[in-house]
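I'd like to ask you about the structure that follows.
Excluded from the complex is one protein chain; the other protein chains are retained at their positions.
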Amino acid sequence: MEHTLNKVFQGFYKDSVALMRLSRDLAEMAGVNEAALMMGSPSNKQILKDAGLLADDGAAAEGGDLILAVRAIDASAAQNAANAIEPQIKSQTRTTTGDTVWQPQTIRAAAKANPDANLALISVPGEFAAAEARKAISRGLHVMMFSDNVSIEDEISLKTQALEQNVLMMGPDCGTAILEGVPLAFANNVTRGDVGIVGASGTGIQEVTSLISNNGGGISHAIGVGGRDLKDEIGGISTLMGIDRLDDDAETKHIVLISKPPGKDVLPRVMKRIKQSPKPFTVCFIGATDLNLPANATAARTLKDAAQTALGGKEFEEKISSNTSSLGGRTKIRGLYSGGTLAAETQVILLDAGLEVASNAAVPGAKNLTDDGDAHQIIDLGDDQFTQGRPHPMIDPEIRKEPLADALADNNVGVILIDIVIGYGAHPDLAGQLADMLSGMQGENDPIIIASVTGTEQDPQVRSSQISALQAAGIHVAGSNADAAIAALDMLGINS
Amino acid sequence: MTSDTDQSSLLGGKLSVINVGLDKFATELADHDVPVVHLDWKPPAGGDPELAALLSKMGT
Partner (left out) sequence: MELIEKANKEAIRRMLGAEPVLIDVVPAGEIVPDLKDKMILHAGPPVEWNHMCGPMQGAIAGITVFEGWADDLEQAASMAAGGGITFDANHHHDAVGPMTGMTTVSQPMLVVENRTTGNRAYCAINEGLGKVMRFGGNDAEVLNRLAWIRDVLGPAMGKALRDMGGIELKPLIARGLSMGDEMHQRNVACSGLVLRAIAAAMAKISDDSTALSEALAFISANDQFHLNIAMAMGKAIMDPVRDIKGSSIITAMSRNGTDFGIRVSGTGDEWFTAPVEMPEGLYFAGYTEADANPDMGDSTIVETIGLGGFAMGASPAVAGFVGAGAASEAANYTHRMSEICAAENPEWTIPSMDYLGVPSGIDVRLVVDSGIAPTINTGIAHREPGIGQVGAGVVRAPMACFEQAVRRLAEKVGIS
C-alpha cells in the first residue's frame, strides 16, 4: 500500500537549491512516487500537503526544521529511500573562503569581522530576505537581493531606508548585476567598457551586456533594481539612485535603462532625471509606446536595439538560413522562454509584425494565454506557475520538458523559439541538456526550433560551444533573441 | 560608512561581499578574487518569520 513518510531534522538548515537537488535524487529512488525536502515553514508545509506529502511528523515541524517527505509504493520502500538519502543530507558542503574554521552566522558579525565589506548578496528564502536586507542596509552595506517572494510593502520600506542611508537596494528579485567588473549572481563575463546599465530585468541586462560585449563594446557597471522598481508604488527609487551613481561614475559614458513600461507617475520623474544628466541615454522600456524622451535619450524598441544604440547605432546582423519547405502548413510560433524579458522582446517583435500574440506574461497589446484563441503563444517558464517549489529554468531546464513536448506535438506550431541563457549561476550545459531532451521526443515533420544563446565566450559554458551543441542537434541558432524572432517570422513567410 | 562615496568607484570601495544564502555565489565571487564572507546562515528567530520581522524592526 502506498505510504507517506516524513522525517524531521530539528534546527537543520540547508539552502533551497541543495534541497531541490536532494529532492530530485530522492524522487528517483526505487519505489518512490513523490518526494521533497523542504524547510518546515508554513508555506512549505502547505506545498507538501497539497502534494500529498505531509504526514503528522512533518506537520509538527517548525520553520527552522528540515522535513524529508517521501511517498512510496509501500512503507519499506519509503524507509529505504529515506535511509539512503540521509547521509547526503548530513554531509556538509561548507565553503570557507578564509582560513579560519569560524564562519559568522549573522550579517552583524560578518560586517564586524570584515570592515571593508560593502555589499550583501542575499539569496535566502523570501520570507526572511527582507529582515536580512534591513540588517545589511542599517550597517551601510549595499544590497543585492536575489530572493523573490518579498512583499511590495517590504520592498518600499527597504528602498526608502536605502535612500536614507545612501546605499543601493538592488532587488528583490534581482537576478543580475555587474559591479566593478565583477558579475554577480546570474551574470555574464563581459568586457569592461563605458556603457552603464540600470535594469529592472535580469535576462534583459544579460542580453544587452552580452550583445554589447560580443560586438566590440564594454560595460562599466550594470545595476539591477528588481522587476517592480518602476511601478508607481515603489517610485523608481533604485533606478533613480542607480542613474545618480552612473552619472557620477567617470568610467560611464553612456547609460542604458531596461525595464517593462514604468508606472504613469514614475515615468515623468525618470524623464526629468534623464534630462538633468550630461550623458547620453538609451531607454528600452519593452512594450512601451509614445515615450516622450528628452533630447539626450534615444528609445530602443528591443534589447538588440538598445545594445546597437549604446554602441552608437552599430548594426549587428547575423542572418540565419531560412527553409520553409518543411513547415507543412503549420503557421504558429511557440516561444518557450526561461528569460521573462526575452519573452517580452519576442512579443514586441511579433506584435510589430502585426501578429496576434498571447502570453502568460503579456506585454501591452498581447493577450493573456487563457483567452488566446489561435494567437502565437510566448510562454515565460520563469513565471511562478512553473517555479513554485522548483528552481528557475535557468538552473533546472527540466521545466521546459513538458511544454516542449506539447509544442512538438501541436500540429499548428511551425516554429519553436527557445532562449539559452548562460553565464554564472546558470546550468553548466543547457545546450547539451536540451539536445538530450529532444533526442527522445522528435519525430517526422517536427516544427523548426530556433534558439539564441545569451552570453559570451568568457562565460564558464563558452557561448560558441553551446552554439555548436545546439546546431549538432539540428537547432537553428540566431545571433540574438531578436534575430531568432525575426528568423521565425521569415520562416513563416511573414514580413517583419 | 559609505555616504561619502569615493568617486573612483561605484560602491565607494573595492567590491567586498557578505554572502547570505546560496554558497555557489560565494564560490564564484572567490573565483574572481573578490573578498567574500559566506555566512553560516540559519533562518532567523528559529524559522519564525513573524518574530524575525519583529526583531529586524527592533534593529538587529
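So that you can tell them apart, the chains are marked A and B in the order they are listed, and the count of residues begins at 1 in each.
What we mean here is this: a contact is a pair of C-beta atoms (placed from the backbone, for glycine too) under 8 Å apart; a residue touches a chain by one contact, two chains touch by 3 or more.
All figures in this text were calculated on a predicted structure; none of them were measured in a lab.
Enquirer: Which of A:H3, A:R21 or A:R108 sits in contact with the chain that's absent?
Expert: Touching the chain that is not displayed is residue A:R108.
Enquirer: Give me the chain A residues in contact with the hidden chain, please.
Expert: Residue positions of chain A that touch the missing chain: 11, 64, 101-102, 104-106, 108-109, 112.
Enquirer: In the whole complex, what residues of chain B lie against the chain that is missing from view?
Expert: 42-46, 51-52, 54-60
By our rule, only the chains that are shown with their structure count from here on.
Enquirer: Taking the complex as given, what residues does chain A use to touch chain B?
Expert: 11, 13, 15, 17, 39-41, 62-65, 93-98, 103-108, 110-111, 113-114, 116-125, 127-128, 130-132, 134-136, 138-142, 146-147, 165-168, 179-180, 182-185, 221, 223, 245-246, 248-250, 424-425
Enquirer: Applying the document's contact rule, which stretches of chain B touch chain A when the two form their complex?
Expert: Listed in rising order, the residues are 1-3, 5, 7-30, 32, 34-44, 46-49, 52-53, 55-57, 59-60.
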